[in-house]
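Here the complex is missing a single protein chain, while all its other protein chains stay put.
Let's look at subunit A:
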Amino acid sequence: MSFNVIGKSVIRVDGLAKVTGKAVYPQDIYMDGMLYGKTLRSTVPHAYFTLDTSKAEKIEGVVRIFTAKDVPGHNAHGVLFKDHEVFCAQKVRRIGDPLAFVVATSEKIAQKAVEAIEVKYEELPAVFDPVEAMKDEIKVHDGTSNIIYHYKLRKGNIEEGFAKSHVVVENVYKTSMVDHAFLQPEAGIAYVEEDGTIVVCAATQYPHFDQLEIAEAMGVPAEKVKVINPAVGGAFGGREDITLQIHLAIAAVATGGPVKAVYSREESFVAHSKRHPEIIKIKTGADKEGKLLALEAEIIADTGAYASWAINVTRKSGIHVTGPYVIPNVKVDAYAVYTNNPFCGAMRGFGATQVPIATEQQMDMLAEKLGISPVEIRLKNAFTKGSETANGQILTESVPLITCIKKVADALEMA
């Protein structure tokens, strides 16, 4: 099959604007009569709180200070569970939870006013260790277990598989919480069109979902909200959850004017999700020839204070912890757990990035015990066309894994 355009390294259509600085990122948008917003965030991980905004309101140039009572619709958002509050009403569950949004005539005044808001915390015991959190002695969300998801995989009989194994390796791996570190910290501007349509310009991964979440929080039909997604300075999963979109919409509607907010790098770090750190307990067994016979894994994913994509991420970890290998006997339990840590969500690989840190080291350990090479053990077990995954899915086509393994092994002269 020959193509004219497919397979050609066409120069990026957005490339010229980006390299010449002409591309418009949300931070680049300025409008007449624009006001500036700054967010007050919690400084403790778990507490009841009260706010006193009276001093801050008196600062010249402060237009309004928005808190939970100013959310016109549902004071909630979240990609799966609506467990985030637009502004916390009574309780904070992590450091960085939004408490108030100050709108002022300049960024400086807004910042000054944020610092002038008095916050009284009545601190609660907090839980940071997901294993501890699974005991539910400290609840991050009232009335809900901290364990929000349990993925189960049962295939074959692992006892039998391990009994038949010639070599077995068992280890506990720990992966870390990390940030997307995209280049452009969150920024946005919101205004109201003549017909009352609320317009929010902010860099996002999913404008149509933001539109729904903004509409629900504003208590308006979705068609009264328009999301404009200008140039996006990287995302990697970190722009899946709402950050400043609803704050801007509330402020724009209440003040009538365009309202802009730009996060600093430091604020960006607490504002968006992180990669789920995981504790991966894994046992892998193989026969004398190096054929995998059994795998057992327990995965605990710390989602921090909010669920975000925890269920999907944890499921994806559970599905991918087998590695790309045919294994007849598999048992996996993967848990997603609330703690008072920063919240975790989508990040490049989405649960499938964490587990190979364990699985792939296990493979090398088995190979070493058997006296075969890391390349050989992979080739012996790799998925090929027609293989069945541990979930029982048949890989019917486009499975060039062995080609991938052989090509990189050849390139580095690994046998």
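By definition in this document, a contact is a pair of C-beta atoms (placed from the backbone, for glycine too) under 8 Å apart; a residue touches a chain by one contact, two chains touch by 3 or more; residues count from 1.
As a working rule, contacts and distances are computed from a predicted model.
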Next on the checklist: Can you work out the missing subunit's protein name as recorded in UniProt? Choose among "RNA polymerase sigma-70 factor (ECF subfamily)", "Purine hydroxylase beta subunit apoprotein", "Stage V sporulation protein AC" or "Acyl-CoA dehydrogenase family protein".
Outcome noted: "Purine hydroxylase beta subunit apoprotein"
Item to check | Option touching the unshown chain, where A:G234, A:G256 or A:G386 are the choices | outcome: A:G234
Checklist outcome for this item: In the whole complex, of A:I59, A:A76, A:M134 or A:A409, the residue touching the missing chain would be A:A409
Checklist outcome for this item: Full-complex touch with the removed chain, picking from A:V114, A:V168, A:V270 or A:I327, is A:V270
Item to check | Missing-chain contacts mapped onto subunit A | outcome: 3-14, 45-46, 94-95, 126, 128, 151-155, 171-179, 181, 197, 204-209, 211, 225-237, 239-240, 265-266, 269-270, 274-275, 312, 315-316, 318-320, 323-324, 332, 339-342, 346, 348-350, 352-353, 356-361, 364-365, 374-375, 378, 382-383, 390-393, 395, 397-401, 403-405, 407-409, 411-412, 414
